[in-house]
Each structure stands twice: as structure tokens, then as C-alpha cells.
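As you look at this complex, bear in mind that one protein chain is not there, while each of the others sits in place.
And now, subunit A:
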Amino acid sequence: MELMDTNLGLVEVQKLEGHTDRVWSVAWNPAGDGVLASCSGDQAVRIWEQSELSRSWTCKAVLEDVHTRTVRSCAWSPSGKLLATSSFDGTTCVWQNFDSTDPEGMKAKSKVYHGMHLVHCLQHACGKDKSVWIWEILPKNKFDCAAVLSGHRQDVKMVQWHPTMDVLFSCSYDNTIKVWLSEDEYDGYNCVQTLSESNNGHSSTVWAISFNAAGDRMVTCSDDLIVKI
């Protein structure tokens, strides 16, 4: 986005073409360096890189032939080295860039099977089977399911970790936002609060949750046409 002198406005910098179906989600690589991932109904994920010299974006890799249905979302690990993608085909894939100087080396590291349909994000997955799964990354590219959280009465649309605390938030077609935390090491994650219409929550499907960097504000948006902070 370019800031134009004293006028703040959104200016389209470039149109990235390549996907052949709706693009459901994009994710910036947190490690910086102008890398963006996009996932689409064409069952592929594309990695885009910004050239340092010309500042223009090109598609560096197409991750395809792994997911067999729409890829609904993608998310980078905090280190920026891993990308998780989830799909309507009920699986989450974790991709690693084997050669850090050449992003074309991204390969699917492991495939994790989950319930039905939608699955989400690194270290947590949510889905049409109304549950939230938490996955742990173990050494040697293995994944272990650490917990399955039930409670939502309809599809879970999105999950998001709090930026600083070990607390998980999930939102759903059932109009609520649930807050999960693990009281102690041996106890599993429990739902400690549900934000619904009765306590100032939304009155329709809650689609997304996001936090500010400090973690003291959360924003949610919903099918009830309201954005709440």
C-alpha cells in the first residue's frame, strides 16, 4: 500500500494472477522478506515473492496435487519456515521449504487426517465436525494430536491463538466465540467462556477473529454485519 502524501488511501499495487478459482485466504510470512501464500478453490497453494529490486511480485511456487478439494486456509508458523494448509478434503498439510534460498523447494512434509471437511492452521484445526483439534509438532516431522475440543454446536469457522497467552479462541456458525485454556499441565483444554448474543456477542455466524499485537484487543466479524472490538 502506498501512502500518498497527506491522503491515506488504498492503492492497488499489483494484481497477482495464477489461481483458476476463488482465492479463499492469504497469509504473510511473519519472517518478513516479502513472501505471501495464497490458497484457492483450484486445490493449489501459491507462494509469491517480492523482488527486492523491482518490488514486483512473482509466483515462486505452486503447491498442487496434494489437496483434493478446495484449500480453505493457510498459515505460517511463527518462524516462517513452515506453512500449514487446510482443505475441504479433511486434511491439513504442513509444508517446509527445504532450501531456504529457493522457495520452489517446498514439499508436503506430512498429511494429517481429521474429521470432516474444513481444517485449519498450524497447531490447531477446526472443522465442520464442530470440534477443534490441537496438534503438537514433535521432532522428526511428526505430529501428535494433543487435544480435541468439543462444545460448539455447529461448524467451527476459525481458530486463533492469543498472541501472548496460551489461550485459544474459536468462532462458529453457532454464533458464539469460545475461549479455551488449559488450567494446568495435566488437565486438557477447557472452554472457560462462551461469548454469545446474551453477553454482547454476535447474532449470526462469526467468521473470523483477530488480535492486535499487544493482545489486549480482539476483533470479530460476523454474518450479522457487525464488526466488534
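Quick note on the criterion: contacts are C-beta pairs under 8 Å (C-beta built on N, C-alpha and C of every residue); 3 or more make two chains touch, one makes a residue touch a chain; residues count from 1.
Convention: contacts and distances are computed from a predicted model.
K.L.:
Can you work out the missing subunit's protein name as recorded in UniProt? Choose among "ORML1 protein", "Prolactin receptor", "Protein AE7" or "Beta-hexosaminidase".
P.N.:
Of the names offered in "ORML1 protein", "Prolactin receptor", "Protein AE7" or "Beta-hexosaminidase", the one UniProt assigns to the missing chain is "Protein AE7".
K.L.:
Out of A:H19, A:R72, A:K178 or A:H202, which touches the unshown chain?
P.N.:
Only one listed residue reaches the unshown chain, and that is A:R72.
K.L.:
Consider the whole complex, including the chain that is not shown, and state which of A:W95, A:W133, A:Y173 or A:Y189 touches that chain.
P.N.:
A:Y173
K.L.:
Which positions on subunit A touch the chain that was left off?
P.N.:
22, 41, 69-70, 72, 88, 117-118, 128, 155, 157, 173, 204-205, 223
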